[in-house]
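The structure under discussion appears below in the form of structure tokens.
Apart from one protein chain that is not included, each protein chain of the complex appears where it belongs.
Should a chain be cited, it is by its letter among A and B, assigned in written order, with residues numbered from 1 in that chain.
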Amino acid sequence: MHLTDTGPMVAEVSCQRQGAVVHVLLRHGQRMNAMTRSMWRQLREVFVQLQLDAGVRVVLVRGDGQHFCAGGDIAEYADFRFHEDSLRQFHEEDVWGGLSAMLECDVPIVAQIEGNCMGAGVEIASCCDLRLAASTARFGAPIAKLGFPMAPREAALVARVAGEMTAREMLLAAQVLDTPTMAQRGFLHRVLSAEQLGTEVEHLCARMSELAPQAARMNKRTLRALGQHGPAALAQLLLAAYAYADSREHREGVSAFMEKRAPVFPDHRHDT
Amino acid sequence: MHLTDTGPMVAEVSCQRQGAVVHVLLRHGQRMNAMTRSMWRQLREVFVQLQLDAGVRVVLVRGDGQHFCAGGDIAEYADFRFHEDSLRQFHEEDVWGGLSAMLECDVPIVAQIEGNCMGAGVEIASCCDLRLAASTARFGAPIAKLGFPMAPREAALVARVAGEMTAREMLLAAQVLDTPTMAQRGFLHRVLSAEQLGTEVEHLCARMSELAPQAARMNKRTLRALGQHGPAALAQLLLAAYAYADSREHREGVSAFMEKRAPVFPDHRHDT
Partner (left out) sequence: MHLTDTGPMVAEVSCQRQGAVVHVLLRHGQRMNAMTRSMWRQLREVFVQLQLDAGVRVVLVRGDGQHFCAGGDIAEYADFRFHEDSLRQFHEEDVWGGLSAMLECDVPIVAQIEGNCMGAGVEIASCCDLRLAASTARFGAPIAKLGFPMAPREAALVARVAGEMTAREMLLAAQVLDTPTMAQRGFLHRVLSAEQLGTEVEHLCARMSELAPQAARMNKRTLRALGQHGPAALAQLLLAAYAYADSREHREGVSAFMEKRAPVFPDHRHDT
């Protein structure tokens, strides 16, 4: 993980760790952080690395500047979209490579959303656990104007998280939706003024980083398996569901409560 | 497709094509468009025909006069409801015949909802992709007052689209819900004044008819398969998901964007 230069027209996904919180930044200057193929691959790499770092407790995803992400980088489209093989490779390897690494991340992910959150932006936000937005943010996937459908895995993701109805409105009517609507549809956890958003997200991440990290990972794995397999996931989940009983984290949490003090949870260890 | 006479007590589902938009009208005078068995069969026929017409880009479903649809036509119930075989035939062939033809329609469907939208009305609206309502509309399925449950396929449809919680409230408490509630529950895309509704729906249909028709059909098929089979549908969907790469529609959409002009999409062709 590293900080990167801020040159003109940088197109990258970078990350920076600040204590237990990792900041993932989507950055593509002058294009409202539209995702290039290279950025999708970097997104994957960032989340694969995060997953290996036991000291990370919260991930914050945001866009550089005034926007979250305006979609895919259309300037690249002529290079690969008009051939079935390269189009498949783009969606199944580049895009889904990045999104699936986010979905497989066991650490809680917070999205901080300002400005345009379109297409790829909605997909990336859908892979986050909590979504906080500035009241001025706008959401959509108006690709019906560009003459193509949403790829199946991506449509399944957006329909699951934003709701099938919202997916239909975005895809079939190319509708752009505002924050009150996206909060009502259950996509946004909180809507704040643009001025307050950064501070509130910072407080939320600080608060989340003091919660039990092993419990968070178990909860994420449970909800992921249920989302993928439905109730059929339960038999497998129950095999190891209570192995945490004697862990330090569990004992610390209950003890602290009984002793009326704040718990201090150890970092997650892969062997517990 | 044809326009029909407006005699007294006409009970029919008619349709009229205006350019790329087909208007489907539920009409049963003096009964708030309650569905007769014959109307269910006509509903099926209308949507089977629509599906074959490559020039149709949007379907608008509405009720004649001041109501969408008040439910089933109770005047017919004594003829068939009290015998298991004829009751099964009614639900599985007449009602599900109509609803399943709507669900299998690949063209986007908009519901324009005014007044009463009850029972069969909620089911028909649930088969539409976008639902716009007048603020005075009312929704429910108070059949618990009539002594019978919702048939399983219909309950699955309403629970999926209106939400399981709303289905429980309608069925177990015979609750009639207003438009703010149905918008909050995620059933309604937009709520408008009765004066504005017709004009807004007209604008929406005009706008939708300029979007890419092949992409719309692919999106509808994807969302339908996911709704029916969940993530298990993905393997099948991915086989042909990128065959559109070299299509005229796809090239036109991306080219128009690059050239900063409005795209002009050709009609959908079944061979592309």
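The criterion applied here is as follows: contacts are C-beta pairs under 8 Å (C-beta built on N, C-alpha and C of every residue); 3 or more make two chains touch, one makes a residue touch a chain.
These numbers were taken from a predicted model, which means no experiment stands behind them.
Across the entire complex, the residue among A:19, A:55 or A:230 in touch with the chain not shown is A:230. Although one chain is not displayed, chain B still touches it through residues 74, 77-78, 81-84, 86-88, 91-92, 143-153, 155-156, 159, 163-169, 171-175, 184-186, 228-230. The chain not displayed touches chain A at residues 108, 129-130, 160-161, 183-184, 186-187, 189, 204, 207-208, 211-212, 214-216, 218-220, 222-223, 226-227, 230-231, 233-234, 237-238, 241-247, 249-254, 256-258, 263, 265.
Just so we're on the same page, only the chains that are shown with their structure count from here on.
Each chain gets a centre from the mean of its Cα atoms; for chain A and chain B, those two points are 33 Å apart.
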